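Quick one: the structure is below, and I'll ask about it shortly.
Note that one protein chain of the assembly has been removed; the remaining protein chains are unaltered in position.
After this line comes chain A, so read on.
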Amino acid sequence: MTDQSKIHEAADRLWQAWETGVPGAPIRDLLAEGDVDAAYAVQEINTKRWLGGEERILSGRKIGLTSKAVQNQLGVGQPDYGMLFADMEYMDGEEIPLSRLHQPKVEAEIAYVIAAPLTGQHITMVDLMASIGYVVPALEIVGSRVAGWDIRITDTIADNASSGVYVLGQSPKRVGDFDQRMCGMVMTRNNQPVSVGAGAACMGSPLNATLWLARTMAKAGRALGPGDVVLSGALGPMVPANPGDVFEARINCLGSVRAAFAKE
């Protein structure tokens, strides 16, 4: 069991790094080893702080650790989640200021926009597919408030699942329009292919990851509902971003999306 005061101390440490923009020490030393519940408690403290301050509103959720390789790296058998806030969203091709980034890395993902509440004890794949309004390609720019990305599972969960900012593509499709598992993905940085993959790289299918999220959020008291964006997880390896870089992701049968980083 992790001590309550330590949970608050961890939240303060991450908050400090967020406020100053300077990544700090990991927080895992404050929590019992692998105490995922305590790590989510840390995340929830800062979520409440942001929402209480009235300057941020929730826009959705992100799912992390959706690839087998990354799960193995962190020694976990399941994904994690973090909150998305409306101010994290940038438009396709809009210049993203460096001040918003913390050691940024870019991932290509499928984003689901939820159109109906997903509540209750027994959410099924059928419920999920029926509740999805539309699907768009997305680039997630993850970040870490932990210096050098020196993270273990509790560090990343406490740090809002290493969330950063995101960009949605503007070619909405219905969930039945294409094969979520088989769609190919290629991401370029300054026109050079740097990451390739397919839907299956995200827990076998991005819908599998999203169903896990819907169930987990319903239990955690932050159920998915109309208008929520779900960033479902990377379809290929993540790639570090440098000032001036332009990334483009193309997801076959879904469309494309771009993230442009400011030069300075």
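The rule is short, and it goes like this: a contact is a pair of C-beta atoms (placed from the backbone, for glycine too) under 8 Å apart; a residue touches a chain by one contact, two chains touch by 3 or more; residues count from 1.
By definition in this document, contacts and distances are computed from a predicted model.
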Listed names "4-oxalocrotonate decarboxylase", "ABC transporter permease", "Helicase XPB/Ssl2 N-terminal domain-containing protein" or "Monovalent cation/H+ antiporter subunit A", matching UniProt entry of the absent chain: "4-oxalocrotonate decarboxylase"
Sole contact to the chain not displayed, among A:88, A:128 or A:183: A:183
Of A:25, A:129, A:196 or A:246, the residue in touch with the unshown chain: A:196
Missing-partner contacts on chain A, residue numbers: 179, 181-186, 193, 196-201, 204, 250-253
